[in-house]
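The structure under discussion is supplied below as structure tokens; questions concerning it will follow.
A single protein chain has been omitted; all remaining protein chains appear in their positions.
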Amino acid sequence: MILTEQSVGTQLSLSLYQRMLVIRRFEESALDLFSKGLITGSTHPCIGQEAISVGACSALKSTDLVLATYRGHGVALAKGVDAKIAMAELLTRETGCCKGRGGSMHLCDIACGLLGTNGIVAAHIPIAGGVALAAQLRRSGQVTACFFGDGAACEGEFFETMNMAALWKLPLVLICENNGWAISVPVSKSQSTPDIADRAKGFGMPGVTVDGNDVLAVREAVLSAAAAARQGEGPTLIECKTVRWERHSAFSSGKPVDPEAAQRWRKADPIPRFAQSLLDAGLSRAALDEAEREATEEVRQAVEFAVNSPLPDAASVHEGVFAPPDQPLGISGLKKRPGNGLAESF
Amino acid sequence: MILTEQSVGTQLSLSLYQRMLVIRRFEESALDLFSKGLITGSTHPCIGQEAISVGACSALKSTDLVLATYRGHGVALAKGVDAKIAMAELLTRETGCCKGRGGSMHLCDIACGLLGTNGIVAAHIPIAGGVALAAQLRRSGQVTACFFGDGAACEGEFFETMNMAALWKLPLVLICENNGWAISVPVSKSQSTPDIADRAKGFGMPGVTVDGNDVLAVREAVLSAAAAARQGEGPTLIECKTVRWERHSAFSSGKPVDPEAAQRWRKADPIPRFAQSLLDAGLSRAALDEAEREATEEVRQAVEFAVNSPLPDAASVHEGVFAPPDQPLGISGLKKRPGNGLAESF
Amino acid sequence: MMRKAINEAIGEHMRGNAETVLLGQDIGPYGGTFGVYGSLFEEFGPERVRDGPLCESSTVGFAIGLAMMGIRSIVELEFVDFAPLALDQIVNQAAKMHYFCGGQITLPMIVRTPIVSRIGMGPQHSQSLEAWFMHIPGLRVVIPSNAYDAKGLMNTALREPNPVIFLENAKLYSTQTEVPEEHYEIPFGKARTLREGSDATVVAISGTVPEALLAAQELWQDGVSVEVIDPRTLSPFDTEGIAASLRKTNRMLITHDAYQTCGVAAEISQRMMETAFDYLDAPIMRVTGLDVPVPSGPLHTAVVPDRARITAALRALLH
Partner (left out) sequence: MMRKAINEAIGEHMRGNAETVLLGQDIGPYGGTFGVYGSLFEEFGPERVRDGPLCESSTVGFAIGLAMMGIRSIVELEFVDFAPLALDQIVNQAAKMHYFCGGQITLPMIVRTPIVSRIGMGPQHSQSLEAWFMHIPGLRVVIPSNAYDAKGLMNTALREPNPVIFLENAKLYSTQTEVPEEHYEIPFGKARTLREGSDATVVAISGTVPEALLAAQELWQDGVSVEVIDPRTLSPFDTEGIAASLRKTNRMLITHDAYQTCGVAAEISQRMMETAFDYLDAPIMRVTGLDVPVPSGPLHTAVVPDRARITAALRALLH
């Protein structure tokens, strides 16, 4: 990856780098907290895939909307969700972004335009289509980005949505994080062609494949897809090829993955790779170290906040099944907090 | 369409022609019986689309398997189901191929390899995939052909099945009868590209578009797809462009279609068109008239048989919810009747 | 006519709420599978009355996305039999999202779908699946039996911030009841007594209501006084209203078109046992659809409850 002043400024580069590190530290902490029993169920780290969420979200505006999967902590943090309330949600604390009801698979922070991470593979793809349709109907200029995996790209709703999005020219960017695996099933056993981007072509919409471990390549692809979407040209499918972390999740009940394969992600790790290109472009080691220190501190505080937050009261389990009659519709009317995302700062 | 001795013989031509007429008369009779209240619910004529079922089934062997939709009377008759038991089924008589439980949308005659017509749009596509997988596992050399509409080509299962069939190289021929409409929704409002065959390309499998009102063109396309399937080359999607009859079904509760559009199918009617090409190729008018007479008589007898058959006894409604423990698995072990299909006769 | 009543409620709402859209297939010029939308397409145009590709699951998914953004939509699923295709979206997304997002999102959306249990269209077009929806917390489940209720309940549904499943028996679309022109709302969770009586209560749902009223009429001629009550909404459910009737009559029969096993009748009966056990002079009876796939053709009439079966059961109940 070649960094030029034209393509990207120093300030942005450091922000991207730091955000990738926040995500990395966040996920490492989550694994640690899971192993200590503080996270129930499971947690799905996006370690090794940080370049995708960071590159993509840096190409969006803060008013743009994103939806992702259970492996979406990176998307949440890149779109500006405060690490504190995200971590508190992983620990199902009352202070979490979903009041601790959602947990690791269900982060949602409408203030930042994160309209949910989802536990049902691919189900959020048509939902993202509907969000994009709302933006189109309102001529709001918002773009909706939807992140999902290679496994999701086998589910019918992915195709149904491409058909509708292409037909209606929706401002939708479909971002497939092809990390090579759906739990234990390799893409060679799940996809009829090597490139998932091919599917888009069958629907008459653009499909591109990018190196998902190159944060700037992802950024470029999303910038141009978002621009096209905003100009009324319709959806784009971006397949980001990446490498999954050691295994599917913190809790895996199946047979362990072969240890050598499990470490393959390190070779492609987008973080040292981006660091090297920043150094090559003339940034100082000190600047990078400072970014890293800040990232580490941000996550340390998040963990502290989460661990010290209360669990929901058991008596409250009945609350919130239905919205009260006077609650505003959808996400409208709900107050925005300032996010600390990458969006629009550039 | 140019008829040459190489492509097709006189005997075959007449058989194809007669079978198309049997289907036409059958559907006309069904409409008549519906209007007289003898068919309950609805019935979905394939008038104007006869070239597809006849062309396709003539390219299959009698041991090959077919699945179709509620608009599948043509497929049933072309695959060799006796018009009598088919018509009796439309009238939900005890003598029907499904003992009168299925009715117009559910013809099934395992003796002829008709593994069911289906009332849920697209649901039979993965089922056909499973049938094809069975043939592959057994190395039986059987091909499975699955007929469905342009509307069905929007449902997720269509895409899911293409992915699996291409991945596993299944001996499956997907035949999309694109008649321009899904009830009242035109393909321009349901498909993101003009050609449904495009979808196949996105999965890395061949997709071809043929004139669905040219019985020989359909035959050729299915012959080569079936040959490829038998050679282990995997599935093909064949999009047959055709024109729907007047309206979706005998019973339509929505607003009537504009009368002029409703008659459009007549201009493209595959039957007079094929008749003309047969005459051009030197067949005698008398031979065609004789084929028509036989077709009409076959259907007349079918109607007579059906109308005079008993309805099921109301007390039997509880019977057959579960198969008895000793019934053979699947369709195995069940006796074959000789069919009168087009298959293998050539 | 129930068809017209629902149309009126939706039309009036759309006139006052410029963002509401209709999603589905055959809802445009065709006017909806059973004609409920009449000329809404002509009035509101293709942007708001959006005929789309045939894909139930994603259509409901799109409705959820719109709802998240505060745009109310109504999805027509052509038959409730096709609801299974969209059930993941309805059950795993729509029903739970408000809860698992900690209340950040509400989902103003309606899934309308006909129950076609009394037309003889065969096993894949005759089911009555309301029990499935009632089983799932987070859904409002509405099931009117006449035009008046349908309009008032639809008006209420159109103000709900929560997902509503609106189940319409196709057989009832053309039944005549008086429907006021003006706007009125019927609160969810209030049963309606359609006929007062003192000897037994019939709880009837959807397509069975006219049959129950006929049965009550028939028994009246024999000097037996039967109360007929329609819950109108299954979620919320008016347990107290139904129990009050039972406390008066001490005998109850529940009837619906759906399969018997794990149908709504069992739930209602159990709620009666829990609230009014001491008032029961006899076991609560059910007269429901048989536990068989509904066959095509005339044989289907052997499956759904009719006046004769209800009358006979009531006689046994009162015996």
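Order of writing sets the chain letters: A, B and C. Residues in each chain are counted from 1.
One rule holds in what follows: a residue touches a chain if its C-beta (ideal position, glycine included) is under 8 Å from a C-beta of that chain, and two chains touch if they have at least 3 such contacts.
Here the structure is a predicted model, which is why all the values come from computation and not from measurement.
*Asks:* Among the chains in view, which touch the chain not shown?
*Replies:* A, B, C
*Asks:* Which of these touches the unseen chain: C:91, C:203 or C:304?
*Replies:* C:91
*Asks:* Which of these, B:50, B:160, B:198 or B:269, touches the one chain of the complex that we don't see?
*Replies:* For the chain that is not drawn, the touching residue is B:160.
*Asks:* Among C:23, C:54 or C:134, choose the residue that contacts the chain missing from this document, as touch is defined above.
*Replies:* The one listed residue touching the chain not shown is C:134.
*Asks:* On chain B, what residues meet the omitted chain?
*Replies:* 96-102, 106, 108-110, 115-116, 118-120, 123-135, 137-138, 156-157, 160-161, 163-164, 167, 320-325, 327-334
*Asks:* So which bits of chain A touch the chain we can't see?
*Replies:* That gives, for chain A, the contact residues 40-42, 91-92, 100-106, 118-122, 151-152, 154-156, 182-185, 189-191, 253-255, 311-312, 314, 317-318, 321.
*Asks:* When the complex is taken as a whole, what residues of chain C touch the one chain not shown?
*Replies:* 57, 81-82, 84-85, 87-88, 90-92, 95-96, 99-100, 122-124, 129, 131-132, 134-138, 235, 237, 258-259, 261-267, 269-270, 273-274, 277, 282-286, 291-293, 295-296
The rule is short, and it goes like this: only the chains that are shown with their structure count from here on.
*Asks:* How is the touch graph of the chains shaped: line, ring, star, complete or other?
*Replies:* If you draw each chain as a dot and join those that touch, every dot ends up joined to every other.
*Asks:* By C-alpha centroid distance to the whole-protein centroid, which chain wins?
*Replies:* Closest to the centre of all protein C-alpha atoms: chain C.
*Asks:* Count the C-beta pairs in contact for A-C and for B-C, then report the pair with the higher count.
*Replies:* A-C
*Asks:* Just give me the whole-number Å value for how far the CA centre of chain A lies from that of chain B.
*Replies:* Each chain's C-alpha centroid was found; their separation is 46 Å.
*Asks:* Per the centroid of Cα atoms for each chain, what is the distance between chain B and chain C, given in Å?
*Replies:* 36
*Asks:* Please set out, as single numbers or ranges, the residues of chain C touching at least two other chains.
*Replies:* 52-53, 55, 57-58
*Asks:* Which chain B residues sit where two or more other chains touch them?
*Replies:* 154-156, 189-191 - these are the residues of chain B that touch more than one other chain.
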